[in-house]
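The complex is shown incomplete by one protein chain, all other protein chains being positioned as in the whole.
The block that comes next holds chain A.
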Amino acid sequence: MTVMQHVWIVLGVLFVLLNIAAGLIWVERRMLAMWQDRLGPNRAGPLGILIVLADTLKLFFKEDWVPPFADKWVFIFAPAVVVGSVLMSFVIIPFTPQIIVADLNVGILFFLAMSSLGVYSIVLGGWASNNKYSLLGAMRGASQMIAYEVFMGLSLMGVVMLTGSFKLGDIVNAQKDMWFVIKQPVALIIFFIAGIAETHRLPFDIPEAESELVAGYHSEYSGMKFGMFFIGEYLGITLISAVTVTMFFGGWLGWSFLPPWAWFFLKTFAFILFFILLRASLPRPRYDQLMETGWKILLPLALLNLMITGAVALLIRG
């Protein structure tokens, strides 16, 4: 591919992703409303879709305030980290065989590394805010993400074993006959739970837990800095959904009446909707319950899954 083609792919991916992240404002609020027998935003534009525009404009024109007691530069830097790290992870997502920014041979490791970097945003944001609630949220966020990061990686290793490659393109191609969701159902469940915790979405929104910690690590943020956290969260949902689809649901693979990119987006969208459904239905666990499930149930389960997968793979290969 020429340099221009690469540039176009990068710009196209950026454009689509940021628009999806913004559009999710509307999707989430409408879907939540429907699951709660309400209507949701329906005034601005057809079906209320212009709420996206209104919300964005509102965020842009809000006062962009840095509290006098905050650590100014870290405070400004923190929101950029979350968006940056999530966008970096999208580099390795194969949307179609052609549309992929960089099919790294350490693809999954790169994704895990980048999603771990996202925790810096929470910790730095909470620390720099110099506020009790923010700090509590940041501490919770850090320990939650470290705990869930561990078996998030372990659960994906089963898939890697079956494929024999970290490359996401190879992983998708290895699912031509059978999606990995059938071979690795436990891994899928563990990965998805870890993914929810990783994006700190409900029910695992413990770092922001608005009923306990005001707004957790971003209590002090306003305007577009808050907007960055906001966009980062929606990008995180999209990322986890996209990775789930790539790893377990055959990525772009599908019947030929739809083009590959459409399959990818359909599958990803289904998982995004599932994220929103979880928000509509499940209550937030207590902090210690979250850590206990993580370390005492999900981590051993992930290890067990890895061991059995390894044993079976060895047996078959002989």
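What we mean here is this: contacts are C-beta pairs under 8 Å (C-beta built on N, C-alpha and C of every residue); 3 or more make two chains touch, one makes a residue touch a chain; residues count from 1.
Please note the rule applied: contacts and distances are computed from a predicted model.
Q: One chain is missing here; what is its name in UniProt, given the choices "Ferredoxin", "ABC transporter permease", "Redoxin domain-containing protein" or "NADH-quinone oxidoreductase subunit I"?
A: Its record in UniProt gives the absent chain the protein name "NADH-quinone oxidoreductase subunit I".
Q: Which is it among A:Val106, A:Leu277 or A:Leu314 that touches the chain not included here?
A: Missing-chain contact among the listed residues: A:Leu277.
Q: Looking at A:Arg38, A:Lys132 or A:Arg286, which makes contact with the chain not pictured?
A: A:Arg38
Q: Suppose we count only contacts with the excluded chain; which residues of chain A make the list?
A: 33-39, 277-278, 280-282
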